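Omission of a single protein chain aside, the complex is shown with its protein chains in their original locations.
Each chain gets a letter, A, B and C, in the order it is written, and its residues are counted from 1.
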Amino acid sequence: MRRLLQALFLLAGISILSFILLELAPGDFLGEAKLNPQLSPATLAALRHQYALDQSLPEKYIHWLGSVADGSFGISFAYNLPVSTLLWPRARATVRLTLTSLVLSWLIALPLGVWSAAGRNSWLDRGLSFATSALLALPDLALACLLLFVAVRTGWYRSSSLTLPVTVLVLAALPTLLRHVRSAVLDVAGQPYVRAARSHGISGARLWFRWILPAAANPLVSLFGLSLAGLISSSLLVETIVGWPGLGPLFLEAIAARDFYLVIGPVMLSAVFLVIGVLIGDLLLYLLDPRIRIET
Amino acid sequence: MSESTPGPLLHIQSLSAAYRVEGGYLPAVRNWNLLLGRGEVLGLLGESGCGKTTAALALMGLLPASAQVSGSVRFQGMELIGAGEAELEKIRGAQISFIPQEPLLSLNPVIRVVDQVAEVLRAHRRLSAAEYQDRARIALEHAGLKARDLQQAYPHQLSGGQRQRVLIAQAIVCGPALVIADEPTSALDPVSTREIVTLLLSLVRGLNASLVLITHDPRILSATADRVIVMHDGTIVEAGPAQEVLRSVRSPIRGLPVPADKPTDAGAAAVLGTRGVTKSYHRRSKLTARHEEVPAVRGVDLELQAGRTLAVVGPSGAGKSTLARLMAGLEKPDAGEILVDGRELGSRALHRRIQMIFQDPGASLNPRFTVAEALAEPLAVQGRRSNLAAMLQRVGLPENALSRRTSQLSGGQKARLAVARALAALSDRESPCVLILDESLASLDLSVKAQMIQLLMDLQRQRSLAYVLIAHDLSVAIHMADEVAVVSDGRIVERGSPRELQSLPHSRFSALAAAQALGKDV
Amino acid sequence: MWFGRVVKSVLGCTIAICAHAAVLSSDLLVTTGEAGHYGGSLVVLERAEPKTLNPVTALDAPSRDVIRRTTADLISINRRTLQTEPGLAKSWTTSSDGREYLLELRRGLRFSDGQPLTADDVIFTFQAYLDESVHSPQRDLLIIGGKPVSVEKLDETHVRFRLPRPYAAAERIFDSLAILPRHLLERPWREGKLGEAWGLNTPPAEIAGLGPFRLKDYRPGERMILERNPYYWKADQKGNRLPYLDQIEFRFVPSEDAQVARFIAGDADILNRVGARNFELLRTDAHTQEDQLEDVGPGLEYNFLFFNLGPVDAKRFPEIAARQAWFHEARFRQAVSAVVDRDSIVRLVYGGRATPLWGHVTPGNRPWLNAALPKPARSVEHARELLRQAGFHWDPDGTLLDSNSKPVQFSIVVSSSSPERAQIATIIQDDLKQLGIQTQVVSLEFRALLDRVLNSRQYEACILGLVSGDADPNPEMNVWLSSGGSHLWNPSQNQPMTPWEAEIDRLMRQQMTTLDHAQRKQLYDRVQQIASENLPLICLASPNILVAGRKNLGNFQPAVVDHYTLWNVEQLYWRHAPQARPAQGGVQ
Partner (left out) sequence: MKHWSVSRRLRISGLICLHVAVLAAGFLGPYDPTEQNRALSLQPPMKIHFADDRGRLHARPLVTAADGRRYPLRFFVAGARYRCLGLTSRTHLFGIDPPFRVFLLGSDEFGRDQLSRALWGGQISLATGWLAALLALGLGLGLGTIAGFFGGWRDMIVMRGADLFLALPWLYLLLAVRAFLPLSLSPWTAALAIAVVIGIIAWARPARLVRGVVLSAKERDYVYAARGFGASSWRLISRHCLPETYGLMATQAALLVPQFILAEVTLSFVGLGVGDPAVSWGNLLSPIRQLSIIASAWWMLLPALVVVFAAWCFSLLDNQGERNGVVR
């Protein structure tokens, strides 16, 4: 109950702040139309009224709250359609992309991180640590551009395939995940019960994956919750660069066009994902960690 | 089980081990020689930090890679020092098993205990999944953990004794030839200690295995060990048959004079009193966000006159520490009042009259501070200056310690410093002061404990301090207290002089002990 | 080599031949150009998604790009010749005073849903556009001198338009005014819901037009597929009904680089416009060097630098107001123009694929270009001389000072979405440094920039580009009339602030009502001359139109006016069987 209230508070806060910021940003949807030689000021004023751009902020907000209640999340000025109908298909495409890369990056990060921790200071560990530093230091966008270029030049670029954007997103997410997995595992590896396990002769993969990894899960589960939270927001710019038909192009276009409610829509969607992601993280924590699940 | 090779089971020759520290090696085990026969029970006695655990880990090859180990350890004729990791893994848990200290920390918190036992088996035997479970269950039953739901529990759901039984089950499940038990009872109350040691002995005998029992408490060894070796600073200083060796090892505490009963001055005003003090804590469940009220102290009335010592004794979780904090003014009671000299005082002035020394005196010193800074802090808070060196001297610390960091002091030195600091804070020289000792001596080695008791008693005479002594058993209280209050479940259940309490009917005192045994570690 | 140049006469590109039986029944327009063959699909990339399929309300370029393929107009402007030619109107006559247009509709035409086109549809169309409550952006086109154009049905095939005032080249306003199907849109219009009709969620069956294609399928965020309109009203010389292509697929790819990547990967058949660097990339890339990469020459886009010459609230922006004293000085603007290195802009920003500009009419608009405008070479000396005459001087370390010995410095705003203009700014900045003028380039997001220029007037100088939609001067009225909303340097004035603006106002108004082309040209030449002397816009360069199409694409005849590549989409065809493209199911 308390969590739910907090989440609602958070969502309300985000929506109000977004409204204020968007209102503060100069220019409005019809700004560009002014340059259109075919439009007279009177037409513009009429359009402005039609799009309710002349309303005050609280009016807009209340108006929007009403539209949330009926599930439309406002009307896009540019598309003249309810924001929700624009959002869902693209959100699906985005989530398809991000979910694939999320699953993939965790599937890679878990064994690799454990491996790197198990062979601490081995060549593999050092190599990985250098590679993650380098990847971490490269902005996602530059990475996307470079990969796009390589893909185009070598001819494996196919616009409809997931390969390129997923590669970019996985490479962008891996360094952080790897580091967290490695450090969480190393943290646990230093615990007395791991020494105890070794004193019982438990070793090798069983020690690392059966004994250590479950105990190291807590910070990773929280991190996983955060990855879930990023399902909507993490890929927006990358999508634009590689041309993925997700929320990214829509959102950036909406920002540029000051399509008020179409900007608010994805923002709120990603906020909802954040809230849900964190909640799922906590829930997983509860399910996975008997210390939390079973109170003494 | 193992009758293959004749000769000693374990033969240790000039074993040394050293940890790498900045700029060199710190020797922890020096030049050990030892022969251990089959079925023998060997006691290894020594104070904490003398290298007992290191020696055990060294012979199993479990010291970190940075440590240096030399010498020879032959187990059933096989050399263990320098043996490959794969060979050692075959021996560990199967041939030599180890029962680690600190049962809670030594069990994986997220795996059911029966699986943790099965996992040991899995490392050494190829069986079907069901057999692993069955054998683990049998081992747990042997170790005295019979109930199904206890076997399926997670470590944090078990009591200290039960956890210890899990560790024992892990140690015996593969039927080893040698069991090394590292302080198996240090976290347990006397009743459980006796049970666990008996259990361990019988199991080891049943396996016809040898047992090395590492402990700092000679009392445990007297009834169990065939032979005892005494270790000090990494070297073996004494070795021989148990009874002989133990006779020479005496608890330093027993040497202390038991103080004569001070005359009770019935008319003297209490310097510290509590009246109906009550305190509960709120706990919030993580997921459901339900509030729970957990009462800690319920309506306690106490009185303490200047120059006297009151011991508050009870099992852990009984509310002793909360009571101590309330009396020290660190927390506010929900109901009731704390009286100093008959007046309820605001916290500021209170600090000059009442000070508390914490459960772990070391933890109450900021490790970043130098001794001088730590000592000067209460003075600075109260806007006074004083001669720090003299204060150190008073508690028996060298003057040159002032510039050292508190983290560099030994346990005993930290305790002394904590006392010195408390004294510095007790600035009111006109009226009597109170010092609250919250199990402050429990973590110290026996010899240091004895010195501290002596120091505290001297100080009491000099400054006519009143002490509130919080303890979970009577061992120290007997030597210091004028009066003992037994606390259970937030209430005072028994009061009297220490001698009266000792002579209580066994049933009543054992109720106390039982309460203690059940008390869960918080 | 270009087909468009062969055809000279106004109506020359169309010859009405009734050769085919199918054609006989209706007035098909027969096109020249290669006769192709049917089949295949064309993948076209758009930067953004269309927002609507409603021709009445569409504002944005992608929507219009699509709508132009699904609808048709009465009279259209040939994108190659820039002249008008018949569309749905088979022919038209103009009264001698230029105020009456009599249009004859083609007979037997059908909308893409099979319903016949009648004069009533035309009447309805203009009613809808003119309806104030619909807020059509095209409405203003049909208001001439404050009064609407009136439409009248004479019979089933004849319609008469009356203009309230004589209006030069009035037939050009019919271009891109899509004729609407009354049977589908009258009801929404009566219900006041015409604006919401034909959104993206409308089923294809409820949308019909007269264009070569009709909507087949739309997948949000990803693609829109148009299919061949079997009722289209153009035919080739062999009498085959156009278009040739079975379908066009619009895909939405937000960045130019991603578009180029797709073209290289073979996932797109046409790039409507690429930058010079990407054009070079395509020319050198092994996958694309054989394709039709065409430099069509300068288009109608002109980039320019301008200063804030309008009234500024001196209390709120004292600094800007103070600096306006320099900007108002014509010799200052001339000096800036003299020092700008247009050749470097052409070379470094546009890779040589652009033309330096000294006036706002680009060489791409040959009919209206004033060839007599001087094109002074860059001269720092001349610029210094002009500044000296205007009372500026320099301090010892070379900083330009005004007559009050205040150092001359100002900021230039550019749009962050246009890398080219940011590069131009960098060059100008360096050029101005040679005059001792410090400038700050501030790149702003486009809406924010427009807000400053058009509303708050909180800027000092700005680099912008405009693209004329048509070669004719009339669409430029809004820019050049001092009352115009796009009179960028000082928009929406009540009274022209300067004599030369008053003069331009007069000339522009006069040319609008002058019917004789030569006379109009003279008037417009004069406008160009005044503008180049007073330099409200310091014109810089006009980039060439660079396009790419697949090697096999027949009748690929890119033009300099938008839409550069699809304007003759009905004639495009695949020379051989559509080239095998790798299987691409699209994004499921």
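Here is the rule we use: a contact is a pair of C-beta atoms (placed from the backbone, for glycine too) under 8 Å apart; a residue touches a chain by one contact, two chains touch by 3 or more.
The structure displayed is predicted, hence computed values, not measured ones.
Chemist: Given the contact rule set out at the top, which of the displayed chains would the hidden chain touch in the full complex?
Modeler: Touch partners of the hidden chain, whole complex considered, are A, B, C.
Chemist: Which one, B:Leu88, B:Leu104, B:Leu330 or B:Met457, makes contact with the chain that was left out?
Modeler: The missing chain is touched by B:Leu330.
Chemist: For the chain left off this view, which of B:His351, B:Arg394, B:Lys449 or B:His479 is in contact with it?
Modeler: B:His351
Chemist: Going by the contact rule already stated, which one of A:Lys60, A:Arg182 or A:Arg195 would touch the omitted chain in the full complex?
Modeler: In the complete complex, the chain left out is touched by residue A:Arg182.
Chemist: Just name the one of B:Arg148, B:His232, B:Arg247 or B:Arg368 that touches the chain not displayed here.
Modeler: Hidden-chain contact among the options goes to B:Arg368.
Chemist: Which listed residue (C:Thr32, C:Thr202, C:Gln247 or C:Gln429) would be found touching the missing chain in the intact complex?
Modeler: That would be C:Gln429, which touches the missing chain.
Chemist: Can you name the residues of subunit C that touch the chain not displayed here?
Modeler: Touch with the absent chain occurs at residues 257, 260-261, 275, 277-278, 280-281, 284-285, 319, 341, 344, 347-349, 411, 413, 416-417, 419, 422-423, 425-427, 429-430, 440-445, 448, 451, 458-460.
Chemist: Which parts of subunit A are in contact with the chain that was left out?
Modeler: Per the touch rule, subunit A residues meeting the hidden chain are 6, 9-10, 13-14, 17-18, 21-22, 24-27, 121, 126, 130, 133-134, 136-142, 145-146, 148-149, 152-153, 179-180, 182-184, 187, 219, 222-223, 226, 233, 237, 241, 255, 263, 267, 270-271, 274-275, 278.
Chemist: List every residue of subunit B that touches the chain not included in the displayed model.
Modeler: Interface with the chain not displayed, on the subunit B side: 66, 325, 328-330, 347-348, 351-352, 355-356, 358-360, 363-366, 368, 377-378, 381-382, 418, 421, 425.
Simple rule for what comes next: only the chains that are shown with their structure count from here on.
Chemist: Tell me which of A-B and A-C has more C-beta pairs in contact.
Modeler: Here the pair linked by more C-beta pairs in contact is A-C.
Chemist: So the centre of each chain is just the mean of its C-alpha atoms; given that, what is the distance between subunit B and subunit C in Å?
Modeler: 86
Chemist: How many angstrom between the C-alpha centroids of subunit B and subunit A?
Modeler: 49
Chemist: Where the CA atoms of subunit A average out and where those of subunit C average out, how many Å apart are those spots?
Modeler: 38
Chemist: Which positions of subunit C touch subunit A when the two form their complex?
Modeler: 48-49, 51-52, 54, 57, 59-60, 132, 135, 137-141, 143, 195-196, 199-201, 219-223, 251-255, 257-259, 261-262, 264-265, 267, 287, 417, 445-452, 454, 456, 466, 469, 475-479, 484-486, 492, 582, 584-587
Chemist: So in the complex, the part of subunit A that touches subunit C is made up of which residues?
Modeler: 25-28, 31-41, 43-44, 46-47, 50, 76, 78-81, 85-86, 89-90, 93, 145, 148, 151-152, 155, 157-160, 240-246, 248-250, 252-253, 256-258
Chemist: Which part of subunit B faces subunit A closely enough to touch in the complex?
Modeler: Result: residues 57, 60, 62, 85, 89-94, 97-98, 100-102, 105-111, 119-120, 122-124, 154, 156-157, 167, 170-171, 174, 285-287, 289, 520 of subunit B touch subunit A.
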